[in-house]
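Heads up, one of the protein chains got dropped from this complex, but the rest are sitting where they should.
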Amino acid sequence: MRERQRSYGLQTPGTRGVPGMKRYGMVIDLRKCIGCMSCVVACKAEFGVPMGVWRTWVKVADKGTYPNTKRIFMPRMCNHCDYPVCVRNCPTQATYKHKDGFVLQRYNRCIGCRTCMVACPYNARHLIPAKRTDKNLPKLVVDKCTLCIHRVKKGLVPACVQACVGGARIFGDMNDPNSEVAQLATRETLTVLKPELGTSPSVSYIGGDWEIMDESHSYLNRTTQLREEFNTYKRNHEGDAFGDIVEGESTMRQVSRNFGGFLRSIPHKAKEVFDAYVNLYLR
Amino acid sequence: MADIDRRKFMKLGAAASVACPVLLNAMELDLGGQDFHQIRTFHPRRRKPYLCTLCPYFDGGFTYAEDGEIKKTEGNPDHIATRGKFCAKGMASFFSATDPDRILAPLKRVGARGSGQWQEISWDEAIAEVAGRVRDALTDVDSIYLNEGGFKDGGTVRFMDTIGSKSVIRSRLPSIGTAPKQAVLEQVLGFKTVLPDFEHTKYVLNFGANIMETALPLAQRLTDGIVNNRLKLVTFDVRMSNTAGRSDEWFPVFPGSDGIIALAMANIIMQKGLADPDFIDTWTNYSSEQLAVDLEKFTPEQAEKASGVPAKTIRKIALEFARSKQATVVSQNGISWHRNGIDTEMACLLLAVITGNIDTAGGCCLPRQFNVATPQPVPAPTGSTSKRLNPVFPFEVKDGLHRVQVFFNHMSNPAYSSPAASYWREVLKDPELIPYFVDFSPFMSETAELADIILPDVVDVERHDVGSSPTALWPWVSMSYPEIEPRGMAQDVRMTLKKIVEAIDPDGSRGMRQYWAFSDTRQSVKQAVDATPGMSKRSYKKMRSRGTWPQYGKIDPATRQIINNGEPVEAEYHTYNPAGFPTPSGKIEIQTLAWSANPAHGDLKPNEFVLTTFKVACQSLSLTSNLKYLSELWHSNPLWINRGVARKSGIGDGDLVRVTSEVGHMVTRAWLTEGIHPQTIGISTSVGRTAYGRVALADPHAHASFARKEQEDPDIDHNLWWRDGGVSANDIIPIFIDPETGAQVWNDTVVTVSPAESGDSYGDISVDNTMHFAIYKKLYGGNAA
Partner (left out) sequence: MNESVIISNVFHHVAWGTTISVYFWLVGASAGAYVIASLGWVFGVERYKQLALPATGMAIILLMLVPVLLVWDLGQPLRFIYLMLPSYWHATGPMSWGSVLIMIYPITMMFYGYSVIKENKRWAKMIGGLCVFLAVAVELYTGVVMEFNPGRSLNHTALAPLLFLTGAFISGVAVLVLWVWIRNMIVSAISRAEKRVDWSLMEELAQYMMYGLIFDAFLLFLEFMQSVYGNQDEVMAHEEVLLGVFRFSYLWLEIVIGLLIPIIILVSPLKRTRFGIVIACIMVGAGVYGMRIWWVMGGQYLQTFY
């Protein structure tokens, strides 16, 4: 198969199958995922990820009719696409594709415009809220899974792989035929999310269920609980985007809530502006 | 028996200590053992060994610290049992140290009990006061009570032995498994627990164990087996737990009917000649012929009638199981916690026995564990370590069967976790019944709220300790060695008790001081290790640097096997041969073969259900509910109800419903699911808090009066987004105590479910405590003690 060799603007091209180049990625073996959520907590702990945003998460679905039912878990994270839309659309080159396959974020360049969040077809990005536990870590910029490059470069597997109880997450260089991921790729059937978009994800699944992998399906088939909880989330979590639509609320209330959020953001953004100013000029 | 094990494993341990480095594929990355800051990667985080005690599996791992704060916990990659894996709870446990709602100074109640008004006092004052109370009560020493919930003795039981009080009650047993299960195993095999060898098995029959959510060190071997050995996992459970949902086959059974299924299977296996007659004849107290005859009366048809699982299916599964040869049986609370729990446990174990799958590769293995000693000299046991379980205790107090002068509570939260929790609260609130109540809790639990004085203990990551649990085919001991000093004024309970003892016995004349001769916890742990046969100063040192001992080898990242000298470390099986089992006869002693329908649910009326409560992957009873990353993942517990049934009773998804038991009702929300038996409803435990703090209450504004500024976490105050904290069912669950083991029979409560009435709001609980007491009276007529 002919591999595409193109890059978006000023960024590194994808390295899929390019000899001598690395392409780190993950194979997630859904047969082994037990939904223990260790990976989620490990990732949150590793980066002090604030509540309400996630670098990785596990989607859970129930399938079938009593008594023939099954439960499906599907861990989700940034796909470290070979052709990442997020990178292409970023106006400041704050997000970029590393030559070894990582799609990364430069916090000091990021203006928090969230273009990349709109661009990512996988919902893999989030804006870090204004308040977090460790005040020395970045705030109000966009963040995402880094494939734990800080660990990989030190010879360690990513934190979520480290923690994975079921052993479902397998990490390695897809271009190295000796690696476990590459061997799995030849031995098992791999699927990726939204293959039709041509993003060429570096995260692939063994035993993926098309229904849970499908965007429309997720929207149509969520439980009442989930919808209600999402509404609570939108009401209470400071999203700094002022556009969440609470289902069942009137448009007038939506609009007033959104503007209310905008107004409420003024003090903490002003503080952020002030802090940045102090850092820039007064230190 | 235990000695034989240890000798064998010691040999291996010695070999492993001179192991040469294992050749790994050069491309592989390390599975852990180090940690770095996400930005400052050139400053590795400081690593210290850590022992997770959030559940009885005691996984060994590491803490990683930076700037004097624990940033992360994770499994120890060279630990023979955990192989580097902590579950979500273990991963999140480091937060407890910096929990903003943590108690960091001795607190003395100022208002009425439970009014939530506290005054910080100094340790000297606190110790003087508690010691005074204890001294006064020494004349009637059994009036000093301890309610113990620790999985191991953290020093409190030693304290009771020191002062000579027998009055220890427990909220859980200090080992894996519930009381009925332990009772059966002890009688039949002479061990308290068995270990299913998932790694090597081909077939798993699971009766009411939720391995993938509650037994994580075993679950990782199960998934390996699923992919590597293509094992078949068959689960009997009343609802689709994560384990049931990931099983090859899940059979929803009528509650409490597992026993007859197992017996019918055993019958078929015997009849088809698929049993292992040699094993039965040599190693059990039964002859195979006799067993076959005795089992004949249990037919699959009878099982179908009781359980709803088709007879055809039972036959099929029985044959598959027996033909697999390498097959194992696993069971837990789901079958134990019924009135017929003992018979059921017996029946399920029988399946492994008759097929000879006892201590074989892929079978039910005998536990391998070190019994870590305690510092010498040890006070003479008063017998208080007996398994007196606590559910009936408040009723007996009320009934005048106990005269309590001082009540200590350690690592237990009966006001939330025990059945008839509302009754516990009533008794604990009553100064007539409990004149003086001391809690050691580091958190303001539902129980601690009612205390007279709280002497805050340290949390896991601040504790220096050793522990072991039979979670692998090789025994191990792991250590916790804190990187950080306890925060605030928190103090290890052993040191608190030591000071109390010293205050009671200042000159040693009462003979109590000698048992508390260590100067700090470090010395106490050293003394304990020294006193453990087979361990030495070297093992202590090894544990301090590597976290666990013995070192069996290094883990191979790809296969997850422990490799020593280039070879995977092989387990030893058939360890009972030739010495036999530690039972009186040295053989497996099959007790009664019986099953009777559960009297609690004779004929259920259409809107009557059996209430099952269950644990979830991200919470561990009360230990985790204030940990933000866990509660973010699991904070509410809607009522599981079968969709078809709910529709018929006019209950829609998300509707408010009333769940009514004999003693009262609660109002919660319904979740319509296909994954539950139509005659069962399910409510998860661990959430539905009325205490603990902001995270557990799902209310970022619920600042405690004693909360400290330096512990504040802006993340909790600003980003905590959920507002539904769940509703706990324990108030409406009346006691029913298994007469043989004293354990609460949790899964037998019959309730009705109806749409909420007008005026009901979410979370309402209304319980008649006199009904709770009436039930106690009816069951025990006041003579339970």
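Chains: A and B, in written order; residue numbering restarts at 1 for each.
Just so it is clear, a contact is a pair of C-beta atoms (placed from the backbone, for glycine too) under 8 Å apart; a residue touches a chain by one contact, two chains touch by 3 or more.
Because the structure is a prediction, the values reported are computed rather than measured.
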Touching residues on chain A - with respect to the absent chain: 8-10, 52, 54, 57-65, 72, 85, 88-93, 109-115, 117-123, 125-128, 140-142, 194, 197-198, 209, 211-212, 214-223, 225-226, 229-230, 233-234, 237, 239-245, 247, 250-251, 255, 258-259, 262, 265-266, 269, 272-273, 276-277, 280
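Keep this in mind: only the chains that are shown with their structure count from here on.
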Chain A to chain B touching residues, read off their complex: 29, 31-38, 40-42, 44-48, 50-52, 62, 64-67, 69-73, 129-133, 135, 137, 146, 150-157, 159, 161-168, 171-173, 176, 178-180, 223-225, 228-229, 232-233, 236-238
Residue ranges of chain B in contact with chain A within the complex: 25, 27-32, 34-39, 41, 71-75, 84-88, 90-92, 94, 212-213, 216, 219-220, 222-224, 226-227, 240, 242-246, 250-252, 557-558, 560, 617-618, 628-630, 632-633, 636, 638, 642-644, 652-654, 669, 671, 673-676, 678, 713-724
